[in-house]
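As you look at this complex, bear in mind that one protein chain is not there, while each of the others sits in place.
Up next, chain A:
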Amino acid sequence: MSYHVNEKGFYGQFGGAYVPEMLYPNVEELRQNYLRIIQEPDFQEELQLLLKDYVGRPTPLYFAPRLSEKYNTKVYLKREDLNHTGAHKINNTIGQVLLAKRLGKKRIIAETGAGQHGVATATVCALMGLECIVYMGEVDIERQAPNVARMKMLGAQVVPATSGSKTLKDATNEAIRDWINNPEDTYYIIGSVVGPHPYPDMVARFQAVISEEMRAQLLEKEGTENPKYVIACVGGGSNAAGAFYHYLDEPNVELIAVEAAGKGIDSGESAATSILGKDGIIHGSRTLLMQTEDGQVTEPYSISAGLDYPGVGPLHAHLFVSGRAKFMNATDEEALQAVLELTRLEGIIPALESAHALAVLNRLGAKPEEIVVINLSGRGDKDLSTYLKHFHFDEQ
């Protein structure tokens, strides 16, 4: 079975480009050009240099001794939290902004949930001298204030999305509407492996550097490129796509995608799309989608703004349905406990999103000699106020 996109833009039954005619020329321009441009030597040269000197790649693959001891297995953390701007998101925004420049675009738009993609977009726009507009749900603007401040500092205009649940889904709707209204000078940097083809494939390719480095680093440290498990959290699924990419065709590597269960799968307040969703269309892509019987998109919930999304990238829908990846989930509470655990055992404060991946370590069933790589997709600075409040450190 193939886990890569086919020439029509599908992963199995999922994917495609279900966009209104108003977006057809933009999406088509991208589809016809993206592979050619990103394979050009001068593009690769510029990209690799920026990833190294600006982003700070390669990111370390850190053996976590106390975490390993606690769970009696070999735990490595892929330190995407050490990237410039604090998360894996910049791997993609650097790539896409270089593409946008080669397509002659002057104005950049983006959606953001936790604000990490918004910050990463605002950052590369500052670097390239491009106008930047970021759409962000009103609810997320409130719960991720530090990132809003960073975007403003970087010169981006942050536009609140006030429709629907006022979170990532609605911010994405607004960004797409902006693109419809500005089809010629504007480039839309999507932050995850979602949206119409070619976005899911393009974003996965830019994030694939994560697993490319993992392979080389594991070879050096363990004498094998392949771990037993790769674990990543999944909202739209960009960090997971990057962490899985070079292992998709290695059947001995178990891929674990961890979704946000919110207050519990059956609580009505959850974002675990693989369990709660069914085949549908959102943001131009056919994928698994949380929806009512009548096909109306339902409001997801997670304490983590970056996982608070009712769909999932079409690659992940395919990995789920085909059984290639195992889907697990963690509740808000479990994620918060995992935050504190990593902080106190290893001295690393993770983002709430990434903590979902850490939270399944206790039920993985990994053996002592097995290697577990967890993609630590981002750092927790943006979530500090949530942490202080939850653990009552603000009262001490």
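The rule is short, and it goes like this: a residue touches a chain if its C-beta (ideal position, glycine included) is under 8 Å from a C-beta of that chain, and two chains touch if they have at least 3 such contacts; residues count from 1.
Keep this in mind: contacts and distances are computed from a predicted model.
K.L.:
Can you match the unshown chain of the complex to its UniProt protein name from these: "Tripartite tricarboxylate transporter TctB family protein", "RsbT co-antagonist protein RsbR", "Tryptophan synthase alpha chain" or "Anti-anti-sigma factor"?
P.N.:
"Tryptophan synthase alpha chain"
K.L.:
Quick one: which of A:G12, A:P146 or A:G164 touches the chain that's been left out?
P.N.:
Selected residue, touching the omitted chain: A:G164.
K.L.:
Per the definition of touch given earlier, which of A:G16, A:G191, A:P300 or A:G313 contacts the omitted chain?
P.N.:
A:G16
K.L.:
Can you tell me which of A:L30, A:V158 or A:I282 touches the chain that was removed from the display?
P.N.:
Missing-chain contact among the listed residues: A:I282.
K.L.:
For the chain that got dropped from the picture, name the residues of chain A it touches.
P.N.:
Against the left-out chain, chain A lists 16-22, 24-25, 163-164, 169, 173, 176-177, 180-184, 279-284, 289, 291, 293-297.
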